[in-house]
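A single protein chain has been removed from this complex, and every other one stays in its place.
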Amino acid sequence: MRAALVTRPLDIAALVAEVAHPGTGATTLFVGTVRDQHEGRAVSGIDYEAYGPMALRELETILAEAAERFATDRIVVEHRLGTLAVTEASIAIAVAAPRRVAALEAQRYVIEAVKARVPIFKREHYVDGTRAWVDNRGGSVVATSPTSAVAT
Amino acid sequence: MRAALVTRPLDIAALVAEVAHPGTGATTLFVGTVRDQHEGRAVSGIDYEAYGPMALRELETILAEAAERFATDRIVVEHRLGTLAVTEASIAIAVAAPRRVAALEAQRYVIEAVKARVPIFKREHYVDGTRAWVDNRGGSVVATSPTSAVAT
Amino acid sequence: MTTTVLLFASWADAFGPSLAVELPEGARVADLLDVIGSRAAGRPLPKPMVAVNQRYATPDQVIQVGDEVAIIPPVAGG
Partner (left out) sequence: MTTTVLLFASWADAFGPSLAVELPEGARVADLLDVIGSRAAGRPLPKPMVAVNQRYATPDQVIQVGDEVAIIPPVAGG
């Protein structure tokens, strides 16, 4: 198991290779990428920020939970921080397990837990020049720039 | 969508790149690899054979079903045929979708359907020198070599 | 009519990659399975499906002259 917060592009092939093992028959990879739109607004990029020490601790906790629940410790997750352009990867999760069900379900467990619990925050940049912090519940959006803070 | 039966090693990074699109926020990859054991027997490799034209047709049908069900046509599957060594990839499925649930569920739909329906057959080579055709139900195993055919 | 049946995996090991089977006009998939099954009697071969023109066929499907017929052992893709 390995969790990391990084500021460089994610190397997907390296993560898949990292979990490989002769005893595994299934490998899954989940990659989150920056979309060009969000709720109808054209997006040009996303800033990812984290409460670093706690985010890393939560990621490690989630991997430990997944490892116990799905009986494989061949799981790595990397989350990228900083400003990402459309199509760039923000998160990659690779899991290898003896059987496919564990590999599929561990992957899903990790991404759902990351989205629910890990203190990472994102601010979308829109093509119209505005920016806003958004959250994974699709809930409140706080515009922060270039105008002063207003509810939207 | 693209399905292929190939006799060369699968290029996982190329498949992930192939489904990428600015409108997608989630990409999943499933890779099946040759395990070093099966039901307690030490495995040294697997021969994959296919009823080629029908297998390709079934793969294409499965992708069309997944595309309709999960509303994304950014799905590729490659299945390798021939003799594979332990850790080599026999199948890779890449899916990209606007949202993660579709990418996760399409991936699972495709691998389950492939395992149930596509006329591809595998013969395991064991470290003890024997070989046997095996199936995805974990069911009957027919030894074929080096002895003459006997039920096991 | 004589129908050429394609074989795979353990069935191909036992009989080669194809087998000529004599069937009456109007024969159904179930009839083919009876003929095939009698030839396989005593051999450790798994129960197959039948595909006609590259699609899985039901037992009552009629086999026509010129159909591409295949015996499909339990699949193991993935």
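By letter and in written order, the chains are A, B and C; residue numbering begins at 1 in each of them.
Keep this in mind: a residue touches a chain if its C-beta (ideal position, glycine included) is under 8 Å from a C-beta of that chain, and two chains touch if they have at least 3 such contacts.
Model, not experiment: these values are computed from the prediction.
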item: Shown chains touched by the chain that is not drawn here; value: A
item: Option touching the unshown chain, where A:T28, A:T72 or A:S90 are the choices; value: A:S90
item: Listed residues A:I12, A:L29, A:A55 or A:V86, member touching the removed chain; value: A:A55
item: Selected residue (touches chain absent from view) among A:L63, A:L84 or A:I111; value: A:I111
item: Touching the absent chain when the full complex is considered, from A:P22, A:G45, A:P98 or A:P119; value: A:P119
item: Absent chain, residues of chain A that touch it; value: 32, 48-51, 53-55, 57, 79, 90-91, 111, 114-123, 133-137, 139-140, 142, 144, 149-151
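Basically, only the chains that are shown with their structure count from here on.
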item: Chain B and chain C, separation of their C-alpha mean positions in angstrom; value: 24
item: Multi-partner residues of chain B (each touching 2 or more other chains); value: 32, 111
item: Residue numbers of chain C (touch at least two other chains); value: 78
